[in-house]
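The complex appears here without one of its protein chains, the remainder shown in place.
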Amino acid sequence: MVDLEIWIALLLGLMTLSAAILVLLVKNHIAAVAAASVVSLGLALLFVLMRAPDVAMTEAAVGAGLSSLILALAVKRLGLWRIDGKTTRSSLLVTNTRREKDA
Amino acid sequence: MIPGFTLELILYSTALGLVSIGLAGLVLSHHLFRIVLALVIAEAGANLMLVLAGYRWDAVAPILTTLGEQPQMVDPVPQAMVLTAIVIGVGIQALAVSILIRIRQRYHTLDRNEVAELMDAEIAATAGTARDVSQEAPLGERPIPPITDDAVQVRGGRS
Amino acid sequence: MTLNLMETAALAILGGAVVLSLLRLLLGPTAPDRVVAADTLAVITTSGLVVLAALLASPLYLDVALIYGTLAFVGVVAIARAIEGNGS
Partner (left out) sequence: MRNLTGLLFAGGLGFMLLSIAINLDFGTPTMLIGGAIQSNALQKTGATNIVTSVVLGYRGIDTLGELSILFAAAASAGLILGRRHTTAGTQTAGGFVLRHGGSMLFPLLMTIGFYIIFHGHLSPGGGFQGGVILAAAFFLPLLARPGAQLHHGTLSLIEGLAGASFVLIGLIALQQGKAFLQPMLIQDTLGVLLSAGTLPLLYLAVGLKVGAELASLLSHLAQTESDA
């Protein structure tokens, strides 16, 4: 049982860490928000593995529902859904080249 | 299984990695929204570390299912703390997002350096002084100038 | 503790599914690809929580799966509305 838990934790930890790195590296902000929700997903599974069902439930409710709700609303309100990460200063220029650079 | 390669080590390095990644993003990012996301990651790592502090490898969840003889349970105190910390974290996150919306409305940019520069220029214009060109060589002593009429208007007017 | 055939198969299938969707999340060329990968991971996680509850032999963890399954829908809908754009 303990061996099995180690393998599960290894997979989940790698998933969480790679999603966390992706949050910082990906250009598109919506993809970053999706990766942040994946981070909290991995955390909820890890909390279940650590015998903390209360904390896992809070993390599931907040991370999956409310946090991505707030961040998605923010992306929409800030107009970031069409802007690449680096070129924040002129959204007009980016709108034209968005077809190629969209990622 | 390799000796020393335990569940606690994996969990601890995950928490450590999350905190380090969050802090690195906090210092390295140039976009304010990305900084908020980095803050969320660092907070998640800190929560994981707190719950790990109360973890026992041979225990069950801190909920009684039978009366009488109880099996060994994990520590409930860190879990109770993390429970409220997560909910407060989402409140803080919403506050940060609303501040970002205000910054965007006023300065029309979210780049960290540009916002700082615009803010500096605005403060200098309001106070009626010249701006500091660099942090290393400030302009020297500046007497506080009398507040002129147009400065008052600048202060009260644009919103 | 030894696993029976069903548990081994469930764990193997879930592990493979997690790895495949994680690859799509990391590689996915466009933003909608990554969002769909995150949604798929949420569904896999819901079933993974149920399998963990069976492995840990405690029905307490099933509530977590219930909450996750219902609220992941709300979060993904919000992200999809943001992708849809033209909100201003």
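Note that the chains take the letters A, B and C in the order they are written out, and that residue 1 is the start of every chain.
The rule we apply is simple: a residue touches a chain if its C-beta (ideal position, glycine included) is under 8 Å from a C-beta of that chain, and two chains touch if they have at least 3 such contacts.
These numbers come from a predicted model, not from an experiment.
Remark: the absent chain touches shown chains A, B, C in the intact complex.
From the set A:9, A:31, A:45 or A:70, the residue in touch with the chain omitted from the display is A:70, counting the whole complex.
If you put the missing chain back, the residues of chain B touching it would be 6-8, 11-12, 16-17, 19-21, 23-24, 27-28, 52-57, 61-65, 67, 70, 73, 75-77, 79-80, 83-84, 86-88, 90-92, 94-95, 97-99, 101-102, 104-105. By the touch rule set out above, chain C reaches the unshown chain at residues 60-61, 63-64, 66-67, 70-71, 73-74, 77-78, 81, 84, 86-88. Seen across the whole complex, the unshown chain contacts chain A at 53-54, 56-58, 61-62, 65-66, 69-70, 73-74, 76-80, 91.
By our rule, only the chains that are shown with their structure count from here on.
Taken pairwise by the contact criterion, the protein chains are fully connected, each one touching every other. Remark: among chain pairs A-C and B-C, A-C carries the greater number of C-beta contacts. Once the centre of each chain is set as its mean CA position, chain A and chain B turn out to be 16 Å apart. Averaging Cα coordinates per chain places chain A and chain C 13 Å apart.
The mean-CA centres of chain B and chain C are about 27 angstrom from one another, to the nearest whole unit. Contact of a single residue of chain A with at least two other chains is seen at positions 33, 51, 53, 66-67, 73, 75, 77, 79. Within chain C, contacts with two or more other chains are made by residues 60-61.
Residues 1, 3, 11, 15, 18-19, 22, 25-26, 28-31, 34-35, 37-38, 41-42, 45, 48-49, 52-53, 55-56, 60-61, 63-64, 67-68, 71-72, 74-76, 78-79, 81-83, 85, 87-88 of chain C are the ones touching chain A in the complex.
Looking at the complex, you find that chain C touches chain B at residues 58, 60-61.
Chain B meets chain A in the complex at residues 1, 5-7, 10-11, 13-14, 17-18, 21-22, 24-25, 28-29, 31, 33-34, 36-38, 40-41, 44, 47-48, 51-52, 55, 57, 59-63, 74, 79-80, 82-83, 86-87, 89-90, 93-94, 97, 100-101, 104, 109-111, 114.
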